[in-house]
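Dumping the structure here so I can ask a few things about it.
A single protein chain has been omitted from the complex, and every remaining protein chain is retained in its original position.
Showing chain A:
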Amino acid sequence: MATFFGEVLSVYSRAVEEDDDDLDDENEDEQIHREIEEKREVHIAWCPEVAQSLEDSGSNKLQCSDLIIAVGTNAAGFLSAYVLNTESWDAVGHVSLWNERSRGSSRQSIALLPGEPACLFYRHRDNPAVLVCQSTCYIAEDQLFQWTEKVFGCLQKRGLSVMVLSDSPVAEYKTPDYLYGSAVPFLRSLKSSASESQALCPALEQPNILTGLPAAVLSHCQVHQIPAVLYQCYTDVISPDSITMETYKPALLCLSKLVKLEPCLSADVLRKFAIITEAQSNLYT
């Protein structure tokens, strides 16, 4: 029964006798819900050194000045080619989760197999306060909040600054103007109100919105007053593509202030990402 104040009260009918069976059903329902919740729980596994640093710090939080999150295969490919291709990054953790589209893996190792969806963390050896997260697996809506809470729960909020790189299909970009082929791919940015840095591309126009992990991260940063900037790349290619990856280059300006980047681009790494999908498609000749 819905009340005036919006609560829902269960009302017992005097016409029917309440059996014990109903209670069992409820218990069974609860059990099923609990099992589903457990199955869909988001787990973060850190490598032993990081787990140790978490324990050693009194607050169970890592010192982190910059967190760079790449969501999508092109964003992840860009980071792999331009940033992570040097030897100075260590894989320090991964997020494992299960949903209908990401069956998850119970692998203990952290190595990212090319093409396999995963969510991995890397830390710079010389500057351990810089963390990179590559997320190529699908995270369901009900798991996004957990993901952000658990990941940001491990990081110290003070002095933290976040950059998110995210892919999106250009078909979802709403504009009154006709988009000519040469304009695609392109970048748009969004910032949290605490962010004072200048975005390197035009802001995302209305009525376009963000969804998924980038939206969850940006919302979290907005609520907790963490400076965050997001670069969304609209592309017409579904698979990893070197031209789309190169569109993220303006972000290198910010990254180069944090860590030493390779001066020349690693074309082999880009090609490696692109070639994985090219050979499979016979749609176009």
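Everything that follows uses one rule, which is that a contact is a pair of C-beta atoms (placed from the backbone, for glycine too) under 8 Å apart; a residue touches a chain by one contact, two chains touch by 3 or more; residues count from 1.
As a working rule, contacts and distances are computed from a predicted model.
Student: Determine which name in "Trafficking protein particle complex subunit", "Superoxide dismutase", "Cell cycle control protein" or "Proteasome subunit alpha type-7-like isoform X2" the UniProt entry assigns to the undisplayed chain of the complex.
Tutor: So, among "Trafficking protein particle complex subunit", "Superoxide dismutase", "Cell cycle control protein" or "Proteasome subunit alpha type-7-like isoform X2", the name matching the hidden chain's UniProt entry is "Proteasome subunit alpha type-7-like isoform X2".
Student: Hey, which of A:Glu116, A:Glu141 or A:Asp236 is the one touching the hidden chain?
Tutor: Touching the chain that is not displayed is residue A:Asp236.
Student: Looking at the whole complex, which of A:Gly6, A:Gly58 or A:Pro176 touches the chain that is not displayed?
Tutor: Only one of A:Gly6, A:Gly58 or A:Pro176 touches the chain omitted from view, namely A:Pro176.
Student: Given the full complex, what residues of chain A touch the hidden partner chain?
Tutor: Here the touching residues of chain A are 174, 176, 178, 181, 236, 275, 278-280, 282-285.
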